[in-house]
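Note that this complex is displayed minus one protein chain, with the remaining chains in position.
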Amino acid sequence: MKPLAMTKLSLKSLFKAPATVAYPAIPREYFTGTRGRILIEPSTCNLCVICDVRCPTKAIKVDRKGQTWTIDRLRCIQCGACIEACPRKCLSNENRYSDPVTHKETLTVPIPFVPPAPKPKPATSAAAPTPAPAPAATPENSDAKDRPV
Amino acid sequence: MTRNFLAGFAYLLLAPVIGALLAGVDRRITARMQGRRGPPILQPVYDLLKLMHKESIGARRTGHFFVLGHLVFMMAAGFEFFFGGDLLIVIFAFALSSIFLVLGAYAAHSPFSHIGAERELLQMMAAEPILLLTAMGFYIANGSFRVEEISASPVPALLWLPGIFAALAFILTIKLRKSPFDLATSHHAHQEIVKGLTTEFSGLSLAIIEVTHWYETIMLLGIFYLFLAPYPAAAVLLVAVVYLLEILLDNTSARMKWQWAMKSSWTTASLLGAINLIVVYYWLGVQP
Amino acid sequence: MIPEQVIHDIEPAALRERTAAYRRDGWRLVQICSTTLDVFELSYSFTRDDRFEHLRLRLPLEGAQVDSITEEYFGAFAYENEIHDLFGIRFDGLKLDYLGNFFKTSVSKPFATSMCVVTGGKNNG
Partner (left out) sequence: MGERTVIPFGPQHPVLPEPIHIDLVVEDEHVVEAIPSFGFIHRGLEKLVEKKDFHEFTYVAERVCGICSYIHGMGYCQAVETVMNIQIPPRAKWLRTFWCELSRAHSHLLWAGLLADAFGFENLFMQCWRIRETVLDVIEETTGGRVIFGSAKIGGVRRDVDNDTLKRCAVKIASAAAEFEELKKVFRDDYSVKQRLCGIGMLSRDDAWTLGAVGPTLRGSGVRTDTRLEGYAAYNELKIEPIVETACDSYARCMVRMHEVTQSFDLIQEIAARTPEGPVFEKPSGYPNGEYFARLEQPRGEVIYYVKGNGTKNLSRFRVRTPTFANIPPLLHMLQGCELADVGLIVLTIDPCISCAER
C-alpha cells in the first residue's frame, strides 16, 4: 500500500516530451506494410474482373464494356484480396489511408486497355509489380448501377 | 474605501479572465503529466463561447433561475472578500451559492443529477466546517473577521495557522472538483452518474456554471493568499504551489466514494484544523 | 494436448439427468449451441480438467421444446434465452426467462430456417 504511487511517473511525464502529436498539422508516419488504400495502375490492367469477383465486400466493380475500374473506398476493408488475386499485378497497396469524405462517392478509373486481335497472345512483359503512383483519374459520382458478373 | 471598491470591482471583472487562463494552464499541465500535448491555453474560453451559442435544453425553467443565483451569490462572496469585508459573510454567501447549484440540480427530474446533488450536499457537509474553522482561526490570530484587517497584519497568518492551512488545502480539492473528490461532478463526464450535478444543464446555463467556477477558484485562492498577505511575492508563490499540488494530486489519485470523502475530511482535516485552533487559542492567551 | 471431442447422442428426455450427472462430477458448462438442419441439433458442451464432451440431441423444426438446465447450471439462462430468440426453441422451467426479449432482432426467429436470406436489404455485402 503506497499513497500517491503515481507521483514519480506524473512528474517524469511532465518534463518529458509528450507522446502525442498535433495530428492533422503534423502528419503521422505509416509503416511500409500499413494497409492504407488500394491503387491501380491503369496501363497494365486488362479488365479481367478477377478483383471484382474476389472482393469480399464487393467494393470493386469492373465494367468491361465501359472500360472502367471503380472502387468504393468506404466499402473497401483493405484486406488486399484483390492485390493477391490480380494476375497482372496492376493493383497495389498504398500505406496511406484514403482521405476523409463528407459524402459517399466512388472512384472510377478509365482503363485504356485495347482487347487483342482475334488471336490472343498472353502478355507477360508488362507485369511490373512496382508501387504505382496515384492514377491519373478523375473522381466522379456514379450510381451503383448494374455490374458485370 | 475607494481602494476597497476598486479591488472588489477588479475581482468582478478580472476573476473570470484569470480563472479561464488558470483553467487553461491547468489543462495543459494535466495533459503533460499524462503524456499528452494538451489543448491551447485559451481552450476554456473557446469552450465557453461555444457553450453560449448552444441551445439551452432543460425540462424546467427554475433550473436557469437557480444557476443565476449560483453566479450572483458567488460574485457577492468574492466581492465581499476582495472588498476587504467580513470573512463570515464571505463564507455564508459562498455556501448559499453552492446551495443554489444543488437546488438547480434537484429542479431537473434526472436520477443522475439527483445523485450528483446528494453527493454535492455531502461534500458541502465535509467542507463547510473547515471553512468556518478558517474564519475562526483568522479571528483568533488577528482579532478580526475583516479581510482588510487580516491582510494588514504584519505577522503572516501561516505562522499561527499551519494546521488550518493544510485543512483548507484539503477542502480546495473538494471545491475544485479534482480527484479524489470529483464525485459530485467532474471536469469530464466519465463517471457512473455521467456528469452528476451538472448533467442536466446545457448551453448558457452550463456556461454560467463554468464562469461561476472560475470566480470560485479565484476567491478560494485569495483565501490562500491571505495566509501570507504581508509578503505579496511569497503569497503569490504559495498560491501557485498550492494549485500545482492540486493538479498533481488530481493526477495521482482515483476518485473516492462519498463515505471516504466524509470520513477523511471530518477526521483528518477537521482534526488538524481544530487542534491548530485550540493550540493557537491558548498560545496567544485569548488575545482579543 | 488438444483433447478428443466426444459427442454423446442422447434423447431430449434424458437431458436433465445427464446434465445433473455432469454437475455432480464437477464439470463446467462450456456452451450450448443450436444448428438448423432438417432438425434442430442442440449441442451441450462440458469440460473438466483436460476432457471436453458434448451432449447432442435432436428436436423437430416445428414446436421444438426441451427442458431447461438452469436448475443445474444457472448460467445456462443466457444460452437458452439466446436460442429461444434466434431459433424459437422453447425451454421448460427456464429460471430467468426474458420472454423473447433477450435479443432485439428485426425478424423473429431469424436462425430458425437454414439458408434464410432476408432480401430487400440495401447492404448485400
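Per-chain numbering from 1; labels A, B and C assigned in written order.
We adopt the following convention: a contact is a pair of C-beta atoms (placed from the backbone, for glycine too) under 8 Å apart; a residue touches a chain by one contact, two chains touch by 3 or more.
Not measured: the values here are computed from a predicted model.
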List the shown chains that the missing chain touches in the full complex.
A, B, C
Footprint of the hidden chain on subunit B, which residues?
30, 33-36, 111-112, 114-115, 118, 179-180, 182-183, 186, 188-194, 250-258, 260
May I ask you to list the residues on subunit A that touch the chain which is not drawn?
1-6, 9-10, 13, 19, 30-31, 33-35, 56-57, 77-81, 84, 93, 95
Name, in rising order, the residues on subunit C that touch the hidden chain in the full complex.
1-3, 5, 23, 26, 28-31, 33, 35-37, 43, 45, 50, 52, 54, 73-79, 82, 85, 98, 101-105, 110-111, 114-117
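Just so we're on the same page, only the chains that are shown with their structure count from here on.
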Just how far, in Å, is the C-alpha centre of subunit C from the one of subunit B?
58
Quick one: subunit A and subunit C, Cα centre-to-centre, how many Å?
42
Averaged-CA centre spacing for the pair subunit B and subunit A, given as whole angstrom
54
Subunit A, residues touching no fewer than two other chains:
none
Where in subunit C do residues touch at least two different other chains?
none
In the complex, subunit B touches subunit A at residues 29, 31-38, 248-249, 251-253
Can you check the complex and tell me which residues of subunit A touch subunit B?
4-7, 10-11, 13-14, 16, 18-22
